[in-house]
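Moving on, here comes chain A:
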Amino acid sequence: ACSTTAPTSNAPGGGSSSAAVTKSKIFMAPKFTGLAYFEVARKGGEQAAADYGIDFQYIGSDKAEATAQIATLTNAVPQKPNALVVSAIDGDAVAPALRNARQQGIKVVTYDADAAVDARDLFVNQLSYELAAKTMLDAALLNSPQGGLVAFISASPTAPNHTAHVKFMKQLIDNDAKYKVFKYVDTVQFAGDDATKSQELARNLMQAHPDLKVIISSSAVSAPAAEQAIIDAGKGGQVFATGVALPSSVRDFIKKGHSKAFMMWDPAELGYVATVVADQLVKGKIAGKEGESVDAGKAGKYTILKDGEIDYNKPLIFTADNIDKYSF
Partner candidate 1 sequence: MDTPQRSDSSTGIPRLEIRSVSKRFDAVQALSSVTMTVEPGEIHALVGENGAGKSTLVGVITGLHQPDSGTVLLDGEELRVRSTQDARRAGIAAVFQDPNMFPHLSVAENIFTGQYPMAGPVVNRPLMSRRAKEKLSALGFDLDPDQMVAGLTVAEAQFVEIARAVDTGLKLLILDEPTSALTPDEAAKLYTLVRRLKAAGTSIIWISHRMEEIHLLADRITVMRDGQHVRTAPAADLDDDEMIRLMVGRSVVLQAVPNDVPLGPTRLSVRGLTRPGVFQDVSFDVAEGEIVGVAGLVGAGRTEIAQAIFGLAPGLEGEVKVDGVTVRPTSPRRMAAKGVSYLPEDRDAEGVIAAMPIEANIALPSLVRLGRWGFMSRHKERELAEQEKSALSIKGRLEDLVSSLSGGNRQKVALARWLATRPRVLLLDEPTHGIDVGTKAQVHDIMRNLARKERMAIVMVSSDLPEVLAVSDRVLVIRQGRIAADVPVAEATQESILAAATGRIPEQGDAA
Partner candidate 2 sequence: MSETYAPAPGLFERLGFTGGAAALRIRYLGVIGFQLILMVAFTSLVPRFIGWPNLQSVLFTAAIMAIAVCGQTIVVLTGNLDLSVGSVMGLTAYVVFDIAGHHRGLGPYVVLMALVIGALLGLLNGTLVAVLEIPSIVATLGTLSIYRGFVSFYAHATEVTVGQLPPWTRAVASSRLLGVSSYVWIALVVVILIGLALRWLPGGRTVYAYGSNPKAARSYGLRSTRIVIGAYIASGTIASLAGLMLGAQVGNINSLVGDGFELQVLAAAVIGGVSIWGGSGSVYGAAMGCIVLATINNGLVLLGVQEFYRQLIQGAAIVTAVAIDALVQQQVAARLSRRSVERAAA
C-alpha cells in the first residue's frame, strides 16, 4: 500500500485551472505578519482586489519561521484558492508546499522574496538584484559623495535576496567607475530584521572601522535602526546608514538633515502588480511564458523575463525634496 505520490483530494471547490474563472480567489502570504512593509503591500493587494473584483485574503503566521509559513501554505491549499501570492521566508523549504499547490492547479506568484524557480509560476521582483544594488549605492553616494568605507548589514545568511544585493554591491564597487570612491568591509554582518541587533552591529562596526562612512542594509528594519544608532553615537552627518527603508521610518532623519537619502520602491504597487499578475494567470490572460507582456492597469505594463521573472523595477530614492510625497 505504499505509493510515492500523495493522493489528491477531490473535495469540491475552485482550483481547476484555465477553465474560465470569472472571480478569482487569491491568498497573499507575506513572510510573516506584523511588519509594516508587508502591511503596505497588503494594501496594494486589496486595491487590486477592488479594481479587478478579486476575492482576496491575507494569511500568515506572526512567527518569522519557515515551518510556520509552510504550515500556512499547506493549509491554504485545501481552501482551493486560484492563486497564492507569496513572499518566501525560506525559498527552498517552502518549495515543496508550493509545488504541491501548483499540482492542484493553483497558480503561484512570488513577490519580494522568491522561492525555487520550479515552485512558482512567476516572480514579481521589486527591483532586479543589480538595480537594487545600484540604487542602494546611489543613495550611499548622495549621503557621502566623496565615497569612503562601506559596511553591510544583512538580514540573515540564508536570505537569498539580501545575499544577492551584497554580492552585486561588492561587484559594482570593484568594477564600476561611478562607485570607485567606495571601499568595503568584506565581512557581512547579520541582524535578522531585528532593530536592537542592527543598532548593536552599527555601533560595533563604527568602532571596528574608525574610517567607516556608510552602512548599507537591504533590510527595512536594519537601515533606519542603524541610522538611529549612528545619530545616538554622535556621528550623525559623519557616518551614514542607508539602504532600504520605509519613508515613514526615515522621514525624521532626512528632515533633520542627519541623512540625505534612503531607497525603496512602492510596496503597495508591488503588491498590486503581484496580485494582478496572479489574477491574469488564473483567468488565462497570460500563460507565464518568457516574453509575454502583462498589463497591470494603472500600475503599468511589464514583460516576463527569463525564469518567469517580472521586474517591477521602479526604485525610489527618498530625499528631503520628495519624502513628503510618500505616505507609507
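Keep this in mind: a residue touches a chain if its C-beta (ideal position, glycine included) is under 8 Å from a C-beta of that chain, and two chains touch if they have at least 3 such contacts; residues count from 1.
Behind the choice of candidates: all candidates are chains of the complex that A comes from, given by their letters.
Remember, it's a predicted structure, so these values are computed and weren't measured experimentally.
S.K.: Just to confirm the interface: in this complex, chain A touches which of 1 or 2?
M.R.: 2
S.K.: Residues of chain A touching candidate 2 in their complex?
M.R.: 33-36, 38-39, 62, 64, 157, 185-190, 193-196, 199-201, 203-208, 210, 221, 224-225, 228, 231-234, 246, 248-249, 251-253
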